[in-house]
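Have a look at the structure below, then the notes.
A protein chain is absent from this complex, but the other protein chains hold their places.
And then subunit A:
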Amino acid sequence: MKETEISKHTISVLVDNESGVLARVIGLFSGRGYNIESLTVAEVDADAHQSRITVVTSGTPMVIEQIKAQLSRLVPVHKVSDLTLAGPSVERELALVKVIATGEKRVESLRIADIFKARAVDATNNSFVYEIIGSPEKIDAFIKLMEPLGLSEISRTGVAAISRGTLTM
């Protein structure tokens, strides 16, 4: 009867953009021992002072239900939506990837970037900074391919996500 299978969920949380709100959310996760795989936050409605937090977490169905219930009862939280359960959704992440290389490796990194539709946003004689946008899996794959080609630094934004179609929060 016990459902012990761990699955990954992307949860969107609409909150009042007030001081301490992010600390409340993060504190909830650390205090209760939940995982955060990725977390993004930014204001989405300046007039209403509302921000949207997207958190990717994992757990058993009971733990995921707890996470949502615990988030919902925070006072500055307006809405909690489990995009993974709500239906199909789009997940995007942006990464800046620095590759330091010369010669054939440098050229090869450019070729791969082209295949992944990554843009070089900075270049020197022996380095590139690539900007890549896509699903976390696509970015993982890109980074893996860059590893032998002089990969030296990565900055990722974490996942932003939204439901497909007419469904809204």
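Here is the rule we go by: contacts are C-beta pairs under 8 Å (C-beta built on N, C-alpha and C of every residue); 3 or more make two chains touch, one makes a residue touch a chain; residues count from 1.
FYI, contacts and distances are computed from a predicted model.
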Exercise. Given the choices "Biotin carboxyl carrier protein of acetyl-CoA carboxylase", "Acetolactate synthase", "Heme lyase NrfEFG subunit NrfE" or "ABC transporter ATP-binding protein", state the protein name listed in UniProt for the chain not shown.
Key: "Acetolactate synthase"
Self-check item: Identified contact with the non-displayed chain, of A:R24, A:R92, A:K138 or A:R156
Solution: A:R24
Quiz prompt | Those residues of subunit A which, in the complete complex, touch the missing chain | solution = 1, 16, 19-20, 23-24, 27, 31, 62, 65-66, 69-70, 72-78
